[in-house]
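Have a look at this one.
Showing just some of the chains, left in place.
Labels run A and B following the written order; every chain starts at residue 1.
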Amino acid sequence: MNENEAMQLELLRKQMAILQENLDQFFMIINGMFIFFMQCGFAFLEAGSVRSSNTVNILMKNTLDVFVGSLSFFAFGYPFAYGRPGNSFIGHNNFFGANVQYFEKSVIANNQTLGGYETSSSYFANFFFQYVFAATAATVVSGAVAERADFSCYIIYSFTITGFIYPVGAHWVWSPDGWLNTGAGTGLSMQDYAGSCVVHVCGGMAALAGAKILGPRLGRFSDDGLDKPIPGHSVPLVSLGAFILLVGFLCFNGGSIQRISKNGDGLEVSLSVTNTILSGSAAGLSSMLTHRVHSMVKGKGKYWSLLMTTNGGLTGMVASCAGCNDIAPWAALLTGSVAGVVFVFARQFVLWLKIDDPLDAISVHLFGGTVGTLAAPILAIRGQTINGVSVGGPIYGGGVDAWRGVGWSLVGLFSIGLWSGLCCFTLFTTLDMVGLMRIPKSVEESGIDMQKHGEHAYPETFVRIIDDRPETP
Amino acid sequence: MNENEAMQLELLRKQMAILQENLDQFFMIINGMFIFFMQCGFAFLEAGSVRSSNTVNILMKNTLDVFVGSLSFFAFGYPFAYGRPGNSFIGHNNFFGANVQYFEKSVIANNQTLGGYETSSSYFANFFFQYVFAATAATVVSGAVAERADFSCYIIYSFTITGFIYPVGAHWVWSPDGWLNTGAGTGLSMQDYAGSCVVHVCGGMAALAGAKILGPRLGRFSDDGLDKPIPGHSVPLVSLGAFILLVGFLCFNGGSIQRISKNGDGLEVSLSVTNTILSGSAAGLSSMLTHRVHSMVKGKGKYWSLLMTTNGGLTGMVASCAGCNDIAPWAALLTGSVAGVVFVFARQFVLWLKIDDPLDAISVHLFGGTVGTLAAPILAIRGQTINGVSVGGPIYGGGVDAWRGVGWSLVGLFSIGLWSGLCCFTLFTTLDMVGLMRIPKSVEESGIDMQKHGEHAYPETFVRIIDDRPETP
C-alpha cells in the first residue's frame, strides 16, 4: 500500500467514525422530537378530559412541565441519573451543566469543521433524549391530580419528579452504575428497554400518591359513595392527544436503542416499532370488548366506548415499553391483549378505592407499566446477558436463570414503585400539611381558570353563559 | 497491503454495509412516523366535517383504522402484498408473521451488538412502512360513508381493505412478482411511485362503492332532489387535519423511495418533496379560483372557500404521488393545476349522481389519483426501464415506447379500479343484504354518538342543549 492509499484508508476510518457518531446523535434527536411532542399529546388528552372551566389550568400545567422540567432536569435530573462517576444509588456530576465539554481548543490537526475545537461530546444529545423521557414521567401525574391541585403544589412536584425522583430510578436501571443494572452481585440485569417500570410505574405511583392524598373532586362521589362521573368537555381534544401519543410512543420505544450505527440496530428499531403498534392495537381492541361486555353485565348498556378504546391502546403501548425490542410479534399481541383487559379492571379497582383519577393515569401507567415490566423477561427472546451470554426467557430455553431474571424485574418493580411512592407520599403529605396541596373550595366550584389564570378557555362561550344566567331579582 | 491494513479495509467494508442498511431502515421508520400521523390528519379532517352528534363515532372509526389495520395487515395484508414467493396475482408467505426471522443464533463471528444473533432482516421496517400506506387506503373510505355506516360494517370493511383488497393491488404494482410490475410479457412496468393508483384510486373506488350502496344521509337531498348541504361542525378541526395531511403527504411521497444509501437517493427524495408541495400548492390555488368562478357563474356568491382550497390542495398532492420522483417542477405545477380544477368539477359530478360523500373523498382520492396515474408516464423524465434502458415520457423523446407506457398505466388504472370497485361492491352489497350496512333511522336522526358509543363529543354543550329544550307540558 502506497502512502496515498494509506492516507485514504486513514481518512475513511475517520469519516466512518464521525458518520457513526453523528448518525447516532441525529437518530436520538429526531426521535426525541416526536417524544417531546408527546407533551402536546398529554396536554390535549388532559385538556379534553377536564371541564372547560379548568382547561386553561391543565394546559398551563402541561406547558410548565416542559419549561420547569427542562431547567430541573438540566440542573439536577440528568446529573443524578447519568452523571459519572456515580455510585449504585445515584449519579453526581454535571450539576447545572458543570464539567461538560462543548467546544475545547484541541490539538487534533484534521478537525475541519469547527476550527480547532474538540467536539467528541455526546452530552447534549443524551441530555435532550433523557429529558423528554423525564418530562413524560412528570406529566403522568398532572392528569391524576387535575381540577383540584394547587398551582404551587404543581410547580414543586413537577420540579422534584423531573429533578430527583425519576432520575434516581432511571439511574438504578439505565446508568452503567445503577444497582438494578449491574445486578448488585447477582449477575442479573433488569430488562426495561424503554421504561415500562422506570418511566410509567414511577409516574403512575406518583399519580397514585397525588390522587389519594388530594382526595376526589367535589361531587365526584355522592355522599353515600356512589360513583358520579364528571365528563370532560371535549372528546375531540382527548382524541387529538391520543393520536399524538400513539406516534410518540412508537418513537419512545423505537428510539430507546439510542443508536443506529451498529450491526442490527435497524432491525431492533423496527422490531420495537412493530411490537409497539401491535401491542397497542391488541390492547385497544381488548379494552373495547372488555368494557362492552362489562357494561352489559353491569346493566349499563352496550357501548363501543372511544375513551376506553383509546386509553386501552395507550395502556398496551405502555406495557410494550419494557420488552418491545426483544419479543416476538405474537408476544407483543399477547402483552397488549392482557394490558387492555387489565386496564378496564384496574379502572374499576381504582374507582372502588374511591380514588378520583380524571385521566385514568393510574390505570394506564401504573398497571400498564406493571404488566410490561413482568411480561418482558418472561417473553424475552435474547433476555439478559449473564457472563457475556444471552439467556432468553423461560419459553426460550432460559431455564432457572430466566426465572431469576423475572425475579429481578420483580425486585426492580417493587423498588422503583416503592421509591416513587414513598417520595411522592412524603412530598404530597408535606405540601398538604402546609396548605399548598389543594385549591380552595370556592375556586374549585367556580373553576380554576378565571380565578387563578384570569383566562377562560372559550371566552365567547363564557360571555354567553354569563349573559344567560337568570337575572337576580 | 499489510495484514493490519487489510483488516481495516475489511472492517470498513462491513461497517459501510451495516451503516447503509441501518440508515435505510431509519429513513423508512422516520418517514413512516409522519405517514402514520396522517391517521390523525384524516381523523380530524373527518371529525370537523361531520355533525357534532356523530363526532365520537368518526373518531372511533379512525382510531380503529389504526388498531384493526395493524392486526389485519400483519396477519394477512403484508403477506398477500409482499410475501415471497408469490405469483403475479398475490403473495403468500409470512401470514401472522410466520417464517420471519428476527433474531437467530448465527455463526457470524464479528456480530458485536446482538451477541451472536443474525439480524439481517429488514422485514419489520418494510412492514411498518407498508402498514402506514395500507391504513391510508382504508381511511379514505370512512370519510365517504360517514354519519350513516354501521359500526360492524366499518370493522368488516376496514379489516378487509387493509388485509386483502389493498394488498392485492399493491402486490400487482409494487411487488417484484406483480404482473403490472413485471409487465406480464410486455416488457413494460407501471409507474406509480407513491401510490396515486395503488393507494388513492383503490381507496377512492372503495369509497365510491360504499357511498353509493349506503345512499345519502337523511335530508342530504330534498324529496325533489335538491342539494341541501349538511355542514360539518368545526372548520378548525378540518383545517387541523388538513395541515397534518400536508406534512404527511410530503413524507408519503418523499419516503416512497424506501432507501437513502444509494447514489442519487437524496436528490430523488428532495425532488419528490419539492414536486409534492408545488403540486399541492398549484392545486389549492386552482381549486380556490375555479370554485370562486363557478359559484359566481351559478349565482351562489363570490367566496374564497377554505374547504375547497384545502381539499383542492390535497387533491394535488394525491395527483403528485405517481410521478413526483421523476418529473420536473413545471410538470408538478401542471399536474397540480389540472388536479385542482378536476376536483371542483368531480365534486359537482358526484353531487349530480346524488352520491353523498361528506368528505369529498371520492373527488379527492379517486379523481386526484386518476389524474396522477395518467400524468406520471406522460410527464416522466426517466420513465420506465425497458431492457435496462430508461425510456422517458413522450415529451422526453420516449417515442412509441413511452406511449405504450402510458397505455400500461391505463391498464393498471382500470385493473386496480375494477378490482377495488368489484370487491367493495360485493362486500358492501352483502353487508347491506344481511342488514349490517346502515344504522337504523332513529339512530341517524338522534346522532350516533350517544346511541352507540355512550359518549357525547362535547358533554357540556350537550347538557346545555338538553336543558334548553322546551319543557314538555
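Keep in mind that, in the parts below, a contact is a pair of C-beta atoms (placed from the backbone, for glycine too) under 8 Å apart; a residue touches a chain by one contact, two chains touch by 3 or more.
Quantities reported herein were computed from a predicted structural model and do not represent experimental measurements.
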Exercise. Assuming 2 chains are placed, give the number of copies in the entire complex as this structure defines it.
Key: 3
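The rule is short, and it goes like this: only the chains that are shown with their structure count from here on.
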Practice problem: Nearest 5 degrees is plenty: how much rotation brings the CA atoms of chain A onto those of chain B? | Solution: 120
Practice problem: Averaged over CA atoms, how far is the centre of chain A from the centre of chain B? Could you give it in whole Å? | Solution: 32
Quiz item: Residues of chain B touching chain A in their complex?
Solution: 1-2, 5, 8-9, 12, 15-16, 18-19, 21-26, 28-30, 32-33, 36-37, 39-40, 43-44, 47, 55-56, 59-60, 63-64, 66-71, 74, 96-97, 100, 102-103, 111-117, 119-125, 127-128, 131, 151, 234, 237, 240, 452-460
Practice problem: Provide the residue numbers of chain A that touch chain B in the complex, in ascending order. | Solution: 1, 5-6, 9, 12-13, 16, 19-20, 23, 27, 30-31, 34, 51-52, 231-236, 239-240, 242-244, 246-247, 250-251, 254, 260-271, 273-274, 277-278, 280-282, 284-285, 295, 301, 303-307, 309-310, 313, 328-330, 333, 381-382, 385, 388-390
